[in-house]
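Dumping the structure here so I can ask a few things about it.
Of the protein chains in this complex, all but one are displayed in their positions.
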Amino acid sequence: MVNYVPVLIILIIAIGMAAIIIILSRFAAKNRPTREKLMPYECGVEPVGTARERQSVKFYLVAMVFLLFDIEAVFLVPWAAVFRGVVQSGPYQHLRYVFYGEMMVFMVVLFVGLVYVWRKGILEWNR
Amino acid sequence: MGQEKLLFIIFAVIAIASALNILLQRNPLYSALSLIGTLVALSALYVTVRAEFIAAVQIVVYAGAIMVLFVFVIMLLNAPGNQLQLERQKGLRYLAIPFAGLMIAEMFYVVLSIRLSTLPPVPAANAEQAVGTTWSIGTSLFTDYLLPFEVTSVLILMAVVGAMVLARREGE
Partner (left out) sequence: MTNLLLEWIIKTLVILLILVTAVAYVTLMERKVMAWIQMRVGPNRVGLGKFKLWGLMQPLADGLKMIFKEDIIPLQANQWLYVLAPAISLVPALMTFIVIPYGSEITLFGRTIELHVTRLNVGLLYVLALTSVGVYGIVLAGWSSNNKYSLMGGLRSSAQMISYELALGLSIVSVVLYSGSLDLVEIVDAQRGFHGLAWNIFHYPLLILVFVIFYIASLAETNRTPFDLPEADSELVAGYHTEYSSMKFVMFQMAEYLNLITASSIATTLFFGGWNGPSVGRLPFLGPVYFTIKVLALIFLAMWIRYTVPRFRYDQLMRFGWKFLLPASIVNIIISSTVILFTR
């Protein structure tokens, strides 16, 4: 647990660096705003419409499928970390085929999910 | 031991402050960001009880995947942040106070009835077999908790199918 203190240290130092950079630019830079400079950029013409319009639902679907496969990956990580140890020696060695088989079942079920998403056309972006 | 208590207090305060901020913000995007802050503080709390794997997974899955989904949804739907809410039924406001009081009393009762001596001790720094480390999760997931694990895969499949059905109905 004590090994995590450097994480805190670098978090604080990195946030400090970011803050210093922002403050530096706030003081060192010129600040002469004109109407054109403050408008949203739209290749030189006056902006049309607002930026807060509805976006496509495709992004939601991608995020959803990503979430589910991320959970799968998270289950795979501890399995992978102990798999070699279990196979080679240790108190669970007689269960090594079970270990392997269980995870294969898990991955097959999720592969079915991937095939479903594939066939439904979620992974095509140019509908 | 004083340092652990100090760290616990700091992260607990951050977690509670972020959680309160979720409720106090008008803009839903700020609420989502406060939720991310709460999750990060919780992850730090997990580290203080030596559950490092859970801490890392909390950030990867919860703060890194689920909250991304939330943020995408907020951006897709474009919920305006500054609308004042309509109050449909004023009477509910008066009902809320006794219920809140009831919940707080219940929480106090539960917390105060835990006797500290019956809790398992926080594992020592080098305990490989402690709960929440990679080794213990890896092995127990496939021995003691095999059924929940396989059921989880089916649950995830159900979630995929459900999400696709719900989202495609209007966009078809």
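Order of writing sets the labels: A and B. Residues in every chain begin at 1.
Here, a contact is a pair of C-beta atoms (placed from the backbone, for glycine too) under 8 Å apart; a residue touches a chain by one contact, two chains touch by 3 or more.
Since the model is a prediction, treat every value here as computed from it, not as a measurement.
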Of the residues B:L7, B:V57 or B:V160, I need the one that contacts the missing chain.
B:V57
With the missing chain put back, which residues of chain A would touch it? List them for me.
2-7, 9-11, 13-15, 17-19, 21-22, 24-26, 28-33, 37-43, 47, 49, 51-53, 55, 58-59, 62-63, 65-66, 69-70, 73, 76-77, 80-85, 87-88, 96-97, 100, 103-104, 107, 111, 114, 118, 123-126
Across the whole complex, the chain not displayed is touched by chain B residues 29-30, 36, 52-53, 55-57, 59-60, 63-65, 68, 71-72, 75, 133-134
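Keep in mind that, in the parts below, only the chains that are shown with their structure count from here on.
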Using the touch rule from the top, collect the residues of chain A that touch chain B in their complex.
1-2, 4, 52-57, 59-61, 63-68, 70-72, 74-75, 77-79, 81-83, 85-86, 92, 95, 98-99, 102-103, 105-106, 109-110, 112-113, 116-117, 120, 122
In their shared complex, chain A is touched by residues of chain B numbered 47-48, 50, 52-53, 57, 60-61, 64-66, 68-69, 72-73, 75-78, 80, 125, 134-135, 137-139, 141-143, 146, 149-150, 152-154, 156-157, 159-161, 163-164, 167-168, 170-171
